[in-house]
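In this view, the complex is presented without one of its protein chains, the others remaining in place.
And then chain A:
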Amino acid sequence: MSKDSQMRAAINQKLIETGERERLKELLRAKLVECGWKDQLKAHCKDVIKEKGLEHVTVEDLVTEVTPKGRALVPDSVKKELLHRIRAFLAQHATL
């Protein structure tokens, strides 16, 4: 594993251990609901299901179709805020 992915794994471990990962997930969830992202994607999912037909569509289909749009639609302010929180967390646990 490269040094980069090692670092990633270490940070991830620390985030899980301290419970920070769950808190960040909840914060992100709340922010994405607030800014309407969840509703936008929900509408997109409905469109995909209508297209493929309710009987034939699988979760994989939805994931493939919806992921790129979902990634693109996240507002910059939300990304900024999450980054800010993660940086603050790392600054606190500087032993990494």
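Just so it is clear, contacts are C-beta pairs under 8 Å (C-beta built on N, C-alpha and C of every residue); 3 or more make two chains touch, one makes a residue touch a chain; residues count from 1.
By our rule, contacts and distances are computed from a predicted model.
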| item | value |
| --- | --- |
| Omitted chain (choose from "Ubiquitin carboxyl-terminal hydrolase", "DNA-directed RNA polymerase III subunit RPC3", "AP complex subunit sigma" or "Dimethylarginine dimethylaminohydrolase 1") - UniProt protein name | "Ubiquitin carboxyl-terminal hydrolase" |
| Those residues of chain A which, in the complete complex, touch the missing chain | 1, 5, 8-9, 12-14, 16-19, 22-23, 26-27, 58-60, 81, 85, 88-89, 92 |
